[in-house]
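One structure is given below, represented as structure tokens, and several questions about it will come after.
Only one protein chain is missing from this complex, and each of the others stays in its spot.
Chain lettering (A and B) follows the sequence in which the chains are written, and residue indices restart at 1 in each chain.
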Amino acid sequence: MHMADALLSPAVAATMYAATAVTVGTSVKTLRNDENLAKLPTMAVTSALVFAGQMINYTIPGTGSSGHLCGGMMLSALLGPQAGFLSMVVILTIQSLFFADGGLLALGANCWNMAFYGCFVGYYLLWKPIMGSKLFAKLGTKATGRAKIILACVLGCVVTLQLGAFSVVLETTVSGISELPFQAFVGIMQPIHLAIGLVEGLITSAVLVFVYEARPELVMDAPIGEAGLPSKCSLKTTLIILAVVVAIVGGGLSLAASSNPDGLEWSMFGNTEAGYSENMGLDEEHYGLSSGAAEIAGSIQEKTAFLPDYAFVNSESAAGTTVSGLVGSVLVGGAAALICVLGGFFRRRKATV
Amino acid sequence: MDKLPQAQSELREMDTLAAADSPVHRLHPICKLSVTLLYIVIVVSFPKYDLSGLTAMVLYPVIAYQMAGIPIRLCFRKLRYVLPLVCAVGLVNPFLDHTPFVTLGSFTVTGGIISMLTLLFKGCFSLMASFLLIATTSIDSICAALRKLHVPELLVTLLLLTYRYIGVMLEEVGIMSQSYRLRSPGQKGIHISAWGSFLGQLLLRSMDRAQELYSSMLLRGFRGEFFYAQGSPFGFGDAVFLLGWGIAFLCARRWNLPAVAGSIFVR
Partner (left out) sequence: MIQFKNVSFSYAPEHPVVENLSFSIQAGESVGLIGANGAGKSTIMKLMLGLLQGTGEISVGNIPVNRQNLSEIRKKVGFVLQDSDNQMFMPTVYQDMIFGPRNYGLSPEETERRVDKVLSRLGLMELKFRHNHKISGGEKRMAAIATILAMEPEVILMDEPSTALDPVNRRTVINTIRTLPQTKLIASHDLDMILDTCQRVILLSHGNIAADGDTKDILRNQSLLEKHRMELPLCFQRRV
């Protein structure tokens, strides 16, 4: 989800930089007291570990593919939202500087898309309320904590990744980079990131549950107390049940997110239509006879003006698959061509050296 | 899990490059940072059909790489991070934008093809520039520059410390994943049963490490401030480099230099 410099216009990049800078400023202000000086090494070591941990492949059972770790949610659960945000900013900066993962100009946008949502939205909207709630209270302290962590992580990662993916689409579209219509882009990005979010959430929760079992005081807002009753359902069962629940909830969310822009389009269309029928009404009142002609003209106008869009909206799923199929095949072709060209380039270079 | 050793070697390679000496290495970090940012902003600001104008911008990285003595091919390996999303976005343009642009024989180059190429070039160019920055500037100089630019102390200190411990952590995660792999033949990644404990173990150990680290800082009188090597001040050469390239970039953006050059030969 790292955006490249090329996908942003300078204005959008600057706006996102400003938004990130303000968040960094307030976070630093919140953390600026001696008490938190002690937190600095913990922040550094944890974010270095998260950075390294992001390179591990986690096998997803039943599939051949693998998932990766989501940083923001985990860091804010361990360090709190402000410290987590700063740690994420640092991770993203190092990725962009040393690994060219996300550009220098796009850093502001990347921080916003991944760090802000993951840390602040994830923490205040999901983590804190869920950890503070009376959910699963019957299970006993430890099991309650565990269940809450899993729920908060999975929901948190799904929601924050959906927001992040939506922001990527929004930023690219506002930058005027892509010819890809907004809906199609959203239609591709949101479902992909739903799956990613789910897996990331599960991995994050697995790590946090482990930490919680060993040293509960390290996890923010987690219930601490005597080890409660032995949990009724094992971690694995809980994980699977939650995965199913979240798949359903997340699916709805993603659908809502991807239908939202359609709604926008629809309302725009509706307005124009309303304006048009107003005209028509006028026509009717004054020239009763020509109203038919007006109607025909109107329908022609409607067809020419909205037909492309209409067709796209109606057959969105079909168009979506065609577009993604095309993108996929072109991507493969592009990658192959690139490898050939680069290979040839290096060979020639070696030969001349 | 082959990403780990790769990341380690990439990190080491960047350090080695940055430790070398050349006119570009000797420039003031603020100068390099400004030129790089200006370059990227200008590259990105080219309109989507202005492919020919954009090509002139390739000159800065090509010249600067030569000045720094860094082979340009090194940065292309990093393209694998940048390309996927840029491609995903850029490669659909030819299918959606059929505005005819140029006809080469029977083949019509559409606006979509042009805008796709522009996008890819922008991606490559900005990558080349930021790679050059970090390949010629060490992390401590960058942090010192950021402090001079009034980036909050906490953030810069965190950047410095995190960078230092990334090497340590990559090693620890590498050792752990190796010991995991040795006992789990045929597995491509971490099995679900170890999802939590793998990183969790390391995390717990890291917390102890952080505690040790903090003691070590306190024992040497840490009060929230870090110190950087005193680099040479922003000199005349830095000003010339910054102004020269700045003007060159702005000219390239204002006038289509390749077209101007071409019009000399083509009538």
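Before moving on, here are some points about what is shown:
Basically, a contact is a pair of C-beta atoms (placed from the backbone, for glycine too) under 8 Å apart; a residue touches a chain by one contact, two chains touch by 3 or more.
The shown structure was predicted, so the numbers you read here are calculated from the model rather than taken from an experiment.
In terms of the touch definition stated at the top, the absent chain reaches B within the entire complex.
Only one residue from B:Y49, B:F76, B:F101 or B:Y228 touches the chain missing from this view: B:Y228. Of the options B:V44, B:L119 or B:L161, the residue whose C-beta touches the omitted chain is B:L161. Think of the hidden chain as still there; on subunit B it touches residues 11-12, 15, 19, 138-140, 160-161, 163-165, 167-168, 209, 212-213, 215-223, 225-230.
As a working rule, only the chains that are shown with their structure count from here on.
Averaging Cα coordinates per chain places subunit A and subunit B 23 Å apart. Those residues of subunit A that touch subunit B in the complex are listed here as 1-10, 13, 24-25, 28, 31-32, 34, 37-38, 40-49, 51-53, 55-61, 64, 66, 69, 78, 86-87, 89-91, 93-94, 96-105, 168, 172, 176-181, 185, 202-203, 205-211, 214-215, 218, 235-236, 239, 323, 326-327, 330-331, 334-335, 338, 342, 345-346, 349. Across the complex, subunit A is touched by residues 1, 3-4, 7, 10-11, 14, 36-37, 40-41, 43-45, 48, 73, 75-76, 78-79, 81-93, 95-97, 112, 115, 119-120, 122-123, 126-127, 129-131, 133-134, 142, 152, 154-155, 157-159, 161-166, 168-170, 172-173, 177, 187-193, 195-204, 206-207, 209-211, 213-214, 217, 222-224 of subunit B.
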